[in-house]
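Following this message is one structure expressed as structure tokens.
In this view, the complex is presented without one of its protein chains, the others remaining in place.
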Amino acid sequence: MPAVQETIDRVRSIDLDQYKYGFETTIEMEKSEKGISEDVVRFISAKKNEPEWMLAWRLDAYKRWQTMQEPDWARVAYDKVDYNNIYYYAAPKRPAAMSLDEIDPEILKTYEKLGIPLREVEVLEGIAPERRVAVDAVFDSVSVATTFKAELSKAGVIFMPISEAIREYPDLVKKYLGSVVPVTDNFFATLNSAVFSDGSFVYIPPGVRCPMELSTYFRINERDTGQFERTLIIADKGSYVSYLEGCTAPKRDDNQLHAAVVELVALDDAEIKYSTVQNWYPGDNEGKGGIYNFVTKRGDCRGARSKISWTQVETGSAITWKYPSCILRGDESRGEFYSIAVSNGMQQVDSGTKMIHLGKNTTSRIISKGISAGRSQNTYRGLVSAHKKASNARNFTNCDSLLIGDQCGAHTVPYIESKNASAVFEHEATTSKISEDQKFYCLQRGLSEEEATALIVNGFVRDVLQQLPMEFAVEAQKLISISLEGSVG
Amino acid sequence: MLEIKNLVVQIEDNRILNGLNLTVNDGEVAAIMGPNGSGKSTLSYVIAGKEDYEVLDGEILLDGQNVLKMGADERAAAGVFLAFQYPLEIPGVGTMTFLKACLNAQRRARGEAEIATPDFIRKVNAAAEKLEINKDMLRRALNVGFSGGEKKRMEILQMALLQPKFCVLDETDSGLDIDALRIVSEGVNALRAEGRSFLVITHYQRLLDYIVPDTVHVMSKGLIVKTGGKELAKELEASGYAEYRTNEAA
């Protein structure tokens, strides 16, 4: 409850310059040559000391990518990316840190400014609050620190940069990498497969409940740099993990590309909860600059009774192209998608999910809340399908859109495909604006127009916010209010 | 306390109030009665500052200050409270969250410190108990799924919490059974005090058996056409509104 008050305070305290994560860190970087080529792919692989099989995998992806075309079916319009005008690899010049003390203090400062607790020491010594989150921080192309590694390994949990995992756990990586999002899944995923530089790897052994929340913070710092992280999470039989992801970038006039791939695998009785607060730089009010967020996220409920739950709060990026999905392969598996997508200014969001029911008695649930303001366009695009053998599949979908102002658009494009008579699908969608009567009621009780709007919007997204871990929910609520700043009145 | 002078109001080219004059003194409970369509609800909305209404002439003075230039939230902070005939539901917004946000917004507007959470909870619980509002209602989203009677009690709870100067009760008795009417009225009566006035708008005399007014005004065609003591309500009960009725069907 105090979160609402904080939201209101926060809205008040903001000046016109809304994006507080827009600072730049000055640090010496090592980059690949500009553009993409086989040499660049080899360079990245060599930088990571990768085994031969990994290089071969990348080169294969690169070859296939050259024959592919950028998708154009989404409801987004942007100047095409010049793939030869991007650095595909940028890393701080210092050698990889072995402990936090070795990390460049500038980077540590950056993460402090972002409010991300890298200093596990403080937590362990009881200086910082007791809540413990293990963090993997990715700065441009490399992972700079993974905290709580020792404690996690006691539980048998592997949580490390994927570049390390490729060397240390090649069998696990080989077995699962690309098994959910195939190399040629789509243009951006294939590009990622060729040039991904780092990301997180998580393995939870059978029967283990991960003792703390795992988290990755992504930061794009360097100019003209693309970020292509790759995350792979495997929850073995009967295990549980909750994973949080946050993203920020400096303000720049030009657009930057972020093309990540996230793969989740849940085996029998395992559960993965994946939460994202995406706050990449959205560009200015005229649509200049901002991140192109072209992300492929997919979870495979491979085992019986497994469960994967996606929760996302999307407030940033100039363009969002993102559909975290679930393949419900195991019998009685369950997929969930909870989303809040806020767009303001000139932002364009095309986001949603796919729930693909393959196994028997599988269930899925989709709750999507879109809020459009300014001159933005906000699209929910989703697929729910039940295949022939998915008897008794169940889906419930609810997509609500809220429009603030008459210059924006809110769109809903669901595909609902049922090939099984015993499957039951229910879908409902509404589009409306904030009711004038509700607003007057709040004003009559003394709330200002902005406070009233924030309050009603918070009510609108509440079902989704409740799915987030507490601290994330508070942060998300602040972000939503900040994103809508200036849209009222 | 409140003085309305020559108030002329229209909505979408329909003239509703036609130069209405009304004075409510400090500590007074004034009732406005009248047939449907006489402009009673319009008056309540215009006092509270709803935007759909166009004020063509006149002024509304609260302690000498014209409130017509003020926004609805500023009027609320200045002490105007409207108990809605149809309180709004706000999905997803917890009742406690809402109450605290309102209370603190008003306090800030008046330059007062925000209320401490334990004090706030104590206050709400005390008021809720008097109005027979159970804890479960306070945990739910504001007015969502409340019965008509529950919504009206929630309005009075807000009134008790916000401690306004000038309270407008718009058809508060509509949709209430006899027990709810008693509870709500007791809640209102407990708030009667020096420095606080009430304008009780009602179609029926029944409410005025419970909230006994000092003055009764009869409204018709956007004007106050008759003023008297509480006995006037009884007269109306007996004779009906026939002589005040507008030509159009209500």
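Which chain is which? They are A and B, in the order written, and residues in each are numbered from 1.
Rule of thumb we're sticking to: a contact is a pair of C-beta atoms (placed from the backbone, for glycine too) under 8 Å apart; a residue touches a chain by one contact, two chains touch by 3 or more.
Heads up, the rule we're going with is that contacts and distances are computed from a predicted model.
Student: Pick, from "N-methylhydantoinase B", "General L-amino acid transport system permease protein", "(2Fe-2S)-binding protein" or "FeS cluster assembly protein SufD", the protein name that UniProt gives for the chain of this complex that is not shown.
Tutor: According to UniProt, the chain not displayed is called "FeS cluster assembly protein SufD".
Student: I'd like to know which visible chains would be in contact with the absent chain if the whole complex were considered.
Tutor: A
Student: In the full complex, which of A:76, A:272 or A:423 touches the chain missing from this view?
Tutor: Here the residue in touch with the unshown chain is A:423.
Student: Taking the full complex into account, find the residue in A:63, A:209 or A:433 that is in contact with the omitted chain.
Tutor: The missing chain is touched by A:433.
Student: Can you list, in ascending order, the subunit A residues touching the missing chain?
Tutor: Spelled out for subunit A, the touching residues are 69, 73, 388, 401, 403-433.
The rule is simple: only the chains that are shown with their structure count from here on.
Student: So how far apart, in whole Å, are subunit A and subunit B when each is placed at the average of its C-alpha atoms?
Tutor: Here subunit A and subunit B have centroids separated by 48 Å.
Student: If we count contacts the way the header does, which residues on subunit A are in touch with subunit B in the complex?
Tutor: Within the complex, subunit A contacts subunit B at residues 1-2, 4-5, 8, 435-438, 440-449, 451-452, 455-456, 458-463.
Student: Spell out the residues on subunit B that touch subunit A in their complex, using ranges where they run on.
Tutor: Answer in residue numbers: 48-52, 71-73, 75-77, 80-82, 84, 87-94, 96-98, 100-106, 109, 117, 141, 158, 162.
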